[in-house]
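To keep things clear, I will list the structure first and then write my remarks on it.
Only one protein chain is missing from this complex, and each of the others stays in its spot.
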Amino acid sequence: MDTGTKISAIAHVSLISWALFGGTFRSEPLPMPVQDISVISAEQFAAMTAQSEAPELPTPTALQQPDAHEEEIPTPEPVEQEPPTPEVSEPNEPEPELEPEPLAPPPEPVVIEQPPELAPPEPEAVVLPTPPGPEAQPRPADKVAPEPVAPPPPEAAPDDIESPAVSLDEGAETQQEQQDQTAPEEATDEIVTEAEEAKEYAPRSSPRPLVRPNRPTPPAEPEVAETEEPTEPEPAPSDETAINDALAEALGQSSEPSGPPLTAGEKDAMRLAVSKCWNVGSLSTDALQTVVVVGFSLTPDGKVLGGTLQMIDSSGGTDASARQAYEAARRAILRCGAKGYTLPTDKYDQWRDIEITFNPERMRIK
Amino acid sequence: MMRFLTSLLLGLTVLAAPVYAQSGPLRLELDQGIIEPLPFAVPNFVPDGPAATQYANDLSRVVAADLTGTGLFREISSDAFISRVSSFEAPVQFADWKAINAEALVTGAVNVSGKRLTVRFRVWDVFSGQELGNGLQFSGTTDGWRRMAHKVADQVYTRVTGESGYFDSRVAFVSESGPKNQRLKRLAIMDYDGANVQYLTDSAAIVLAPRFSPSGDRLLYTSYETGQPRIYVLDVDRVKRTELKTQDGTMSFSPRFSPDGRSIVYSLIQGGNTDLWKMDLASGQSVRLTNTPAIETAPSYSPDGSQIVFESDRSGTPQLYIMPANGGEATRISFKQGRYGTPVWSSRGDLIAFTKQNKGRFHIGVMRTDGSEERLLTSSFLDEGPTWSPNGRVIMFTRESQGASGRATLYSVDISGRNLRPVRTPDGGSDPSWGPLQK
């Protein structure tokens, strides 16, 4: 049999079996190990010699050589196949004796004692250095808020409720294109997972019409219709607070609230103002089961009176989860009230002391 | 004073005005908040000398990366900072951090003497100006700096969220390279964030599905080194492996430790049929748990060790079942459309993660242990093999891309379905097993 014929025969047979079964030879026991081994060594060698490090952080090479083994770090026994690189990752046992030691109490910064309103630089004056946008957040909804909207996240300006910075059109427009791009700016009213995203693309990102309570302007009383009690046609309403205060003082009854109760709209406005900062996104699932009641007092200009914040009650969780829930509630009240809540000044006595129940039931992961 | 005068002047008028009685403070109830990453700042930790500078910077970066990676936090770039932290002891200028809307602030200091590294840190609630928890310090050797950073981040995470962290943990996985039809697989271990990859086996034989012991000291895995799939146990520190002599049968696979680490449950193939068995590690004795002509595999214990969730096709398609840990009657828990597999019980005990195949797509999902409240978290051409973070908040899994150039990559996702992200590994990665928090 001449060589040409042999070659032809082998080639043909290969072709036939490839056509019939595809890659028959690869599952054959005989050629396979040989092939395997050669590939292994090459690949492995490459992989071993090019041990890559943590991708996210530029690791200082100087730190990577634990050349001299400290006495407290037993060297991990090298495996036969183990790469020759002196791997840093200390094994379980020879942990670098991380001993947690509590530190001395912190330096008492005077600031703590100060009521928030005394904080030196008024944020209004400062041009807020825009924090880098929620860059590269892969999720379509970076934020879940009571109202699914497109406006910028409240941490940019929590008190900016009234400025219609982003038009709804924009939201509608962006939703046409790459969902991912618009995602960081959006707030949806639900968590959208990848699984849901696939089937319910558009509707999820479409902004719902905003229902916003009327913002009460302190001097006028536009909410008459909603109030249960008749509003006093006061000739000088702006003086009312002062007058009531004065009266109360004069009568030695400074603690007794007075003035007309807040209208439903006014209450809603206050609720909304706080809820815009009530971020439960970082709460544990336990804390999300916990309802807390937080009490605090406001100054006449709507700022939180230092030292008055306290947890009045909690239910549905452990002490620890109540603490987390309280801290989130506290952050909400302080952050959104940093510039003072807008409340009708003539009704100060009605809102001087506030108790808010934070019920995260609807915010749980479902 | 002014007010007092006014009141005197207007006293009569005022008395005529109605005085509204109120029974107490204004009471409001909030049931809608927002869910967004909490903005935080980690100014570079303060080094106590030139030797500590690099460590201080790197440590604070790892802390920030850990927190950001959860999706629950968002780091405020140092470009926005108004004040610099140049001393760990100096009072914090809260106004400066409020102004940039940092809600949490982490300050720290690093000391290096010789090969010894000490990191001190504090966590602040900026808007209340209060410290969350107490200052803490960790000491160790310099080459363990990453672990110390993870420990700091775990503390921060716990203090803000109320949940234990998961940063100082490791993940065992299968490192994959080569084309689909000649895939080379090696057992590997790494920090949860993909750093410090170490290989535990070579790629001479196919290795599958490592599973950490509850304490993280051992790994179970399946290897073809004898030509047949068999279960091995590997001592992680010494990188020593032992074959487990399972009950008669050529093939055994899909092992998992019991919560006490003393026994394992696994699949054994006899005469083409796959059933579940349990082996006491001390005695090496195996006991049969299921006995059906159906496939029973992918078992996982409940955290209390009393039950086992597994996958079976006894109904015709693979579905999820729960049975007592010693065998016995199994209750089906998956009822929606599709095929279910690889259930894994969360360490918190309340949820079961699983792989679901439906209409040509694969999903990672979670359900309650009675099968209710099923939620699908992901969707792709091929997702499978979920593993829980030590705190039960995050799920890592394998995602394989489609086609001839298909490649396996590790991904993680928050149990809310948010924050889906790849975990970077040097090569492809599959079959992750998330170990416990390190001590």
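Per-chain numbering from 1; labels A and B assigned in written order.
In this text, a contact is a pair of C-beta atoms (placed from the backbone, for glycine too) under 8 Å apart; a residue touches a chain by one contact, two chains touch by 3 or more.
The criterion applied here is as follows: contacts and distances are computed from a predicted model.
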Seminar exercise, completed: Omitted chain per UniProt, picking from "Peptidoglycan-associated lipoprotein", "Extracellular solute-binding protein", "Cytochrome c550" or "3-isopropylmalate dehydratase", is "Peptidoglycan-associated lipoprotein"
For this session: Looking beyond the chains shown, say which of B:Val85, B:Ile189, B:Ile231 or B:Ile295 touches the absent one.
Result: B:Ile295
Problem set entry | Identified contact with the non-displayed chain, of B:Ala51, B:Ile82 or B:Met251 | B:Met251
Problem set entry | Option from B:Ser113, B:Asn134 or B:Asn181 whose C-beta touches the chain left out | B:Asn181
Exercise. Which residue among B:Glu311, B:Glu374 or B:Asp427 touches the omitted chain?
Worked result: B:Glu311
Exercise. Residues of chain B in contact with the chain that isn't shown?
Worked result: 179-181, 183, 206, 208-209, 227-229, 250-251, 253-254, 267, 269, 271-274, 295, 297-298, 311, 313, 318, 339, 341-342, 355, 357, 381-382, 384-385, 400, 402-404, 406, 431
